[in-house]
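Only one protein chain is missing from this complex, and each of the others stays in its spot.
Then we have chain A:
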Amino acid sequence: MIGLVFDEASVQSFLSHQETKMSVYGPVVKIHPVVLASIGDSYERRNEGASRVIGTLLGTIDKHSVEVTNCFSVPHNESEDEVAVDMEFAKNMYELHKRVSPSEVIVGWYATGFEITEHSVLIHEYYSREATNPIHLTMDTALQSGKMNIRAYLSAQMGVLGKTVGVMFTPLSVKYKYYDTERIVDLLERTRDAPNTTNGLTSDLCQVGGAAGRVQDMLATVLTYIEDVLSGKQTADNSVGRYLMDLVNKVPKITAEDFETMLNSNINDLLMVTYLSNLTQAQIALNEKIVVL
(Lines give C-alpha, C1' and ligand atoms only; values in the text may rest on other atoms or scores of the structure.)
Protein backbone atom coordinates (compact mmCIF):
# COMPACT_ATOMS: atom_id res chain seq x y z
CA MET A 1 0.00 0.00 0.00
CA ILE A 2 1.50 3.23 -0.99
CA GLY A 3 0.62 6.03 1.30
CA LEU A 4 0.86 9.54 0.13
CA VAL A 5 2.57 11.85 2.48
CA PHE A 6 1.13 15.29 2.67
CA ASP A 7 4.22 17.22 3.42
CA GLU A 8 4.26 20.93 3.85
CA ALA A 9 7.63 21.49 2.31
CA SER A 10 6.80 19.59 -0.84
CA VAL A 11 3.57 21.49 -1.19
CA GLN A 12 5.42 24.76 -0.94
CA SER A 13 7.98 23.79 -3.49
CA PHE A 14 5.28 22.55 -5.80
CA LEU A 15 3.40 25.79 -5.40
CA SER A 16 6.39 27.95 -6.12
CA HIS A 17 7.07 25.85 -9.18
CA GLN A 18 3.53 26.41 -10.28
CA GLU A 19 3.91 30.12 -9.88
CA THR A 20 6.88 30.38 -12.14
CA LYS A 21 4.80 28.70 -14.80
CA MET A 22 1.94 31.17 -14.08
CA SER A 23 -0.61 28.42 -14.42
CA VAL A 24 -4.18 29.57 -14.45
CA TYR A 25 -6.26 26.45 -14.14
CA GLY A 26 -9.45 27.73 -12.82
CA PRO A 27 -11.36 30.95 -12.67
CA VAL A 28 -9.85 34.38 -12.45
CA VAL A 29 -10.43 36.04 -9.12
CA LYS A 30 -11.46 39.66 -9.20
CA ILE A 31 -11.21 41.44 -5.90
CA HIS A 32 -12.62 44.75 -4.87
CA PRO A 33 -10.56 46.98 -2.62
CA VAL A 34 -13.32 46.92 -0.02
CA VAL A 35 -12.54 43.29 0.70
CA LEU A 36 -8.84 43.89 1.23
CA ALA A 37 -9.43 46.87 3.49
CA SER A 38 -11.90 44.80 5.48
CA ILE A 39 -9.43 41.96 5.92
CA GLY A 40 -6.73 44.36 7.05
CA ASP A 41 -9.10 45.95 9.51
CA SER A 42 -10.21 42.66 11.01
CA TYR A 43 -6.58 41.59 11.31
CA GLU A 44 -5.87 44.70 13.34
CA ARG A 45 -8.78 43.95 15.62
CA ARG A 46 -7.98 40.30 16.25
CA ASN A 47 -8.12 38.82 19.70
CA GLU A 48 -5.07 38.63 21.87
CA GLY A 49 -2.99 35.60 21.09
CA ALA A 50 -4.53 34.85 17.75
CA SER A 51 -1.93 34.78 15.05
CA ARG A 52 -4.27 34.97 12.16
CA VAL A 53 -7.83 35.83 11.24
CA ILE A 54 -10.20 33.95 9.00
CA GLY A 55 -13.48 34.90 7.46
CA THR A 56 -15.95 34.30 4.68
CA LEU A 57 -15.80 35.81 1.23
CA LEU A 58 -19.00 36.84 -0.50
CA GLY A 59 -19.47 37.63 -4.12
CA THR A 60 -20.77 36.48 -7.44
CA ILE A 61 -19.67 33.67 -9.69
CA ASP A 62 -19.41 34.06 -13.41
CA LYS A 63 -18.49 31.58 -16.08
CA HIS A 64 -14.77 32.11 -15.88
CA SER A 65 -14.34 34.46 -13.03
CA VAL A 66 -15.26 34.91 -9.46
CA GLU A 67 -15.88 38.43 -8.27
CA VAL A 68 -15.36 38.99 -4.58
CA THR A 69 -17.29 42.00 -3.39
CA ASN A 70 -17.74 41.61 0.34
CA CYS A 71 -16.44 39.72 3.31
CA PHE A 72 -16.85 39.37 7.04
CA SER A 73 -14.58 37.86 9.65
CA VAL A 74 -15.48 34.79 11.66
CA PRO A 75 -14.13 34.17 15.16
CA HIS A 76 -12.01 31.06 15.46
CA ASN A 77 -9.53 29.44 17.80
CA GLU A 78 -6.41 27.82 16.59
CA SER A 79 -3.87 25.80 18.50
CA GLU A 80 -1.23 23.28 17.65
CA ASP A 81 -3.47 20.31 17.10
CA GLU A 82 -6.93 21.57 16.53
CA VAL A 83 -8.90 24.38 15.09
CA ALA A 84 -12.38 25.51 16.05
CA VAL A 85 -14.41 27.86 13.92
CA ASP A 86 -17.65 29.41 15.02
CA MET A 87 -19.84 28.17 12.20
CA GLU A 88 -23.11 29.33 13.73
CA PHE A 89 -21.77 32.84 13.64
CA ALA A 90 -20.77 32.46 10.01
CA LYS A 91 -24.24 31.26 9.08
CA ASN A 92 -25.90 34.09 10.99
CA MET A 93 -23.75 36.76 9.42
CA TYR A 94 -24.36 35.36 6.00
CA GLU A 95 -28.11 35.50 6.56
CA LEU A 96 -27.87 39.13 7.67
CA HIS A 97 -25.76 40.07 4.70
CA LYS A 98 -28.11 38.32 2.37
CA ARG A 99 -30.93 40.57 3.46
CA VAL A 100 -29.07 43.60 2.24
CA SER A 101 -27.60 42.18 -0.93
CA PRO A 102 -29.49 39.08 -1.97
CA SER A 103 -27.30 38.49 -4.99
CA GLU A 104 -24.15 37.72 -3.03
CA VAL A 105 -23.25 34.13 -2.31
CA ILE A 106 -20.44 32.54 -0.38
CA VAL A 107 -17.58 32.11 -2.80
CA GLY A 108 -14.85 31.08 -0.40
CA TRP A 109 -12.91 32.14 2.62
CA TYR A 110 -9.85 34.12 3.51
CA ALA A 111 -7.02 33.84 6.00
CA THR A 112 -4.23 36.18 6.89
CA GLY A 113 -0.75 34.83 6.96
CA PHE A 114 1.72 33.50 4.48
CA GLU A 115 1.50 29.75 4.58
CA ILE A 116 -1.24 27.27 4.05
CA THR A 117 -1.39 25.08 7.09
CA GLU A 118 -3.11 21.78 7.70
CA HIS A 119 -5.79 23.63 9.55
CA SER A 120 -6.50 25.49 6.35
CA VAL A 121 -7.30 22.19 4.71
CA LEU A 122 -9.87 21.40 7.35
CA ILE A 123 -11.44 24.81 7.13
CA HIS A 124 -11.44 24.56 3.39
CA GLU A 125 -13.28 21.29 3.58
CA TYR A 126 -15.95 22.91 5.63
CA TYR A 127 -16.34 25.71 3.17
CA SER A 128 -16.59 23.33 0.28
CA ARG A 129 -19.76 22.13 1.94
CA GLU A 130 -21.15 25.64 1.87
CA ALA A 131 -20.16 26.59 -1.64
CA THR A 132 -19.14 24.75 -4.75
CA ASN A 133 -15.42 25.06 -5.37
CA PRO A 134 -14.57 27.63 -2.76
CA ILE A 135 -11.71 30.03 -3.22
CA HIS A 136 -9.12 30.44 -0.55
CA LEU A 137 -7.55 33.87 -0.31
CA THR A 138 -4.45 34.62 1.69
CA MET A 139 -3.14 37.99 2.59
CA ASP A 140 0.13 38.29 4.37
CA THR A 141 -0.58 40.97 6.89
CA ALA A 142 2.53 40.20 8.86
CA LEU A 143 4.53 41.19 5.79
CA GLN A 144 6.85 38.28 6.12
CA SER A 145 8.41 38.72 2.76
CA GLY A 146 8.24 42.48 2.78
CA LYS A 147 5.08 42.49 0.67
CA MET A 148 1.48 41.71 1.23
CA ASN A 149 1.30 38.82 -1.17
CA ILE A 150 -2.35 38.58 -1.87
CA ARG A 151 -2.96 35.18 -3.35
CA ALA A 152 -5.93 33.05 -4.19
CA TYR A 153 -6.10 29.30 -4.34
CA LEU A 154 -8.43 26.59 -5.43
CA SER A 155 -8.28 23.17 -3.91
CA ALA A 156 -7.75 20.13 -6.05
CA GLN A 157 -7.51 16.50 -5.24
CA MET A 158 -4.17 14.95 -5.87
CA GLY A 159 -2.83 11.53 -5.64
CA VAL A 160 -2.92 8.17 -7.22
CA LEU A 161 -6.32 6.74 -8.01
CA GLY A 162 -7.56 4.29 -5.50
CA LYS A 163 -5.07 5.26 -2.83
CA THR A 164 -5.25 7.89 -0.13
CA VAL A 165 -5.90 11.24 -1.61
CA GLY A 166 -4.33 14.48 -0.58
CA VAL A 167 -5.38 18.00 -1.22
CA MET A 168 -3.41 20.56 -3.11
CA PHE A 169 -4.04 24.21 -3.45
CA THR A 170 -3.58 25.54 -6.93
CA PRO A 171 -2.97 29.24 -7.26
CA LEU A 172 -5.26 31.42 -9.30
CA SER A 173 -4.58 34.71 -10.97
CA VAL A 174 -5.82 37.65 -8.99
CA LYS A 175 -7.06 40.82 -10.55
CA TYR A 176 -8.44 43.93 -8.95
CA LYS A 177 -11.66 45.38 -10.05
CA TYR A 178 -12.87 48.85 -9.24
CA TYR A 179 -16.23 50.41 -9.64
CA ASP A 180 -16.09 53.87 -11.14
CA THR A 181 -16.68 55.45 -7.83
CA GLU A 182 -14.19 53.22 -6.10
CA ARG A 183 -11.48 55.03 -7.91
CA ILE A 184 -11.37 57.41 -5.03
CA VAL A 185 -8.97 54.88 -3.69
CA ASP A 186 -6.31 57.25 -4.83
CA LEU A 187 -7.74 59.76 -2.40
CA LEU A 188 -7.15 57.17 0.27
CA GLU A 189 -3.69 56.69 -1.13
CA ARG A 190 -2.97 60.27 -0.43
CA THR A 191 -3.33 59.61 3.27
CA ARG A 192 -0.07 57.79 3.28
CA ASP A 193 1.79 60.93 2.48
CA ALA A 194 0.26 62.97 5.25
CA PRO A 195 2.25 63.05 8.51
CA ASN A 196 -0.25 61.44 10.79
CA THR A 197 -2.02 59.54 8.03
CA THR A 198 -4.98 61.87 7.82
CA ASN A 199 -6.29 63.79 4.90
CA GLY A 200 -9.11 66.30 4.52
CA LEU A 201 -11.48 66.37 1.60
CA THR A 202 -10.77 69.13 -0.84
CA SER A 203 -13.45 71.43 -2.14
CA ASP A 204 -14.57 72.42 -5.60
CA LEU A 205 -12.02 74.62 -7.29
CA CYS A 206 -9.14 73.03 -5.40
CA GLN A 207 -10.02 69.74 -7.04
CA VAL A 208 -9.79 71.18 -10.51
CA GLY A 209 -6.54 72.79 -9.49
CA GLY A 210 -5.26 69.47 -8.23
CA ALA A 211 -6.25 67.66 -11.40
CA ALA A 212 -4.63 70.39 -13.48
CA GLY A 213 -1.48 70.02 -11.41
CA ARG A 214 -1.42 66.30 -12.10
CA VAL A 215 -1.81 66.84 -15.82
CA GLN A 216 0.98 69.38 -15.67
CA ASP A 217 3.26 66.88 -13.96
CA MET A 218 2.50 64.32 -16.59
CA LEU A 219 3.24 66.84 -19.34
CA ALA A 220 6.53 67.73 -17.68
CA THR A 221 7.56 64.07 -17.69
CA VAL A 222 6.68 63.76 -21.35
CA LEU A 223 8.61 66.93 -22.16
CA THR A 224 11.76 65.75 -20.41
CA TYR A 225 11.54 62.52 -22.36
CA ILE A 226 11.22 64.40 -25.63
CA GLU A 227 14.14 66.65 -24.84
CA ASP A 228 16.26 63.65 -23.96
CA VAL A 229 15.46 62.06 -27.25
CA LEU A 230 16.20 65.25 -29.16
CA SER A 231 19.54 65.73 -27.50
CA GLY A 232 20.38 62.12 -28.15
CA LYS A 233 20.49 60.99 -24.55
CA GLN A 234 17.78 58.42 -25.18
CA THR A 235 16.91 56.46 -28.27
CA ALA A 236 13.55 57.28 -29.74
CA ASP A 237 10.90 54.65 -29.30
CA ASN A 238 8.48 54.48 -32.22
CA SER A 239 5.45 53.44 -30.22
CA VAL A 240 5.98 56.31 -27.80
CA GLY A 241 6.29 58.60 -30.79
CA ARG A 242 2.95 57.40 -32.08
CA TYR A 243 1.34 58.04 -28.73
CA LEU A 244 2.76 61.53 -28.78
CA MET A 245 1.26 62.13 -32.21
CA ASP A 246 -2.10 60.98 -30.90
CA LEU A 247 -1.77 63.28 -27.95
CA VAL A 248 -0.99 66.35 -30.02
CA ASN A 249 -3.76 65.57 -32.47
CA LYS A 250 -6.31 65.12 -29.73
CA VAL A 251 -6.50 68.84 -29.15
CA PRO A 252 -9.36 69.71 -31.48
CA LYS A 253 -8.51 72.06 -34.29
CA ILE A 254 -11.15 74.72 -34.36
CA THR A 255 -10.85 78.10 -35.97
CA ALA A 256 -10.15 80.84 -33.50
CA GLU A 257 -13.48 82.65 -33.97
CA ASP A 258 -15.54 79.48 -33.59
CA PHE A 259 -13.72 78.64 -30.46
CA GLU A 260 -14.19 82.16 -29.13
CA THR A 261 -17.95 82.05 -29.69
CA MET A 262 -18.20 78.59 -28.15
CA LEU A 263 -16.17 79.59 -25.15
CA ASN A 264 -18.07 82.79 -24.64
CA SER A 265 -21.49 81.17 -24.89
CA ASN A 266 -20.47 78.51 -22.38
CA ILE A 267 -19.07 81.07 -20.00
CA ASN A 268 -22.24 83.13 -20.37
CA ASP A 269 -24.36 80.12 -19.51
CA LEU A 270 -22.38 79.40 -16.41
CA LEU A 271 -22.37 83.00 -15.28
CA MET A 272 -26.11 83.21 -15.79
CA VAL A 273 -26.68 80.13 -13.72
CA THR A 274 -24.47 81.51 -10.97
CA TYR A 275 -26.38 84.76 -11.03
CA LEU A 276 -29.72 82.98 -10.87
CA SER A 277 -28.70 80.82 -7.97
CA ASN A 278 -27.38 83.81 -6.07
CA LEU A 279 -30.67 85.55 -6.76
CA THR A 280 -32.62 82.57 -5.46
CA GLN A 281 -30.58 82.47 -2.31
CA ALA A 282 -31.12 86.18 -1.72
CA GLN A 283 -34.82 85.65 -2.32
CA ILE A 284 -35.24 82.94 0.26
CA ALA A 285 -33.15 84.87 2.77
CA LEU A 286 -35.45 87.85 2.27
CA ASN A 287 -38.45 85.61 2.64
CA GLU A 288 -37.20 84.39 5.98
CA LYS A 289 -36.63 87.89 7.26
CA ILE A 290 -40.04 89.10 6.17
CA VAL A 291 -41.82 86.23 7.83
CA VAL A 292 -40.03 86.85 11.06
CA LEU A 293 -41.04 90.51 11.09
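Everything below uses one rule, namely that a residue touches a chain if its C-beta (ideal position, glycine included) is under 8 Å from a C-beta of that chain, and two chains touch if they have at least 3 such contacts; residues count from 1.
Convention: contacts and distances are computed from a predicted model.
A.B. asks: Which of "Eukaryotic translation initiation factor 3 subunit H", "SKP1-like protein", "Dynactin subunit 4" or "Mitochondrial ribosomal protein S35" is the UniProt protein name of the chain not shown?
C.D. replies: When "Eukaryotic translation initiation factor 3 subunit H", "SKP1-like protein", "Dynactin subunit 4" or "Mitochondrial ribosomal protein S35" are compared with UniProt, the left-out chain turns out to be "Eukaryotic translation initiation factor 3 subunit H".
A.B. asks: With the missing chain put back, one of A:Thr132, A:Thr261 or A:Thr280 would touch it. Which one?
C.D. replies: Of all options in A:Thr132, A:Thr261 or A:Thr280, contact with the hidden chain holds for A:Thr280.
A.B. asks: Would you mind spotting which of A:Glu82, A:Asp246 or A:Glu288 touches the chain that isn't drawn?
C.D. replies: A:Glu288
A.B. asks: Among A:Ala37, A:Met87 or A:Leu223, exactly one should touch the missing chain; which is it?
C.D. replies: A:Ala37
A.B. asks: Considering the complete complex, identify which of A:Val28, A:Met93 or A:Leu244 is in touch with the unshown chain.
C.D. replies: A:Met93
A.B. asks: Touching residues of chain A against the unshown chain: what are they?
C.D. replies: 32-34, 36-38, 40-47, 69-70, 72-75, 86, 89, 92-93, 96, 99-101, 103, 141, 143, 147-148, 150, 175-176, 178-189, 191-192, 197-205, 207-209, 211-212, 214-215, 251, 253-254, 256, 259, 263, 266-267, 270-271, 273-274, 277-278, 280-281, 284-285, 287-288, 291-292
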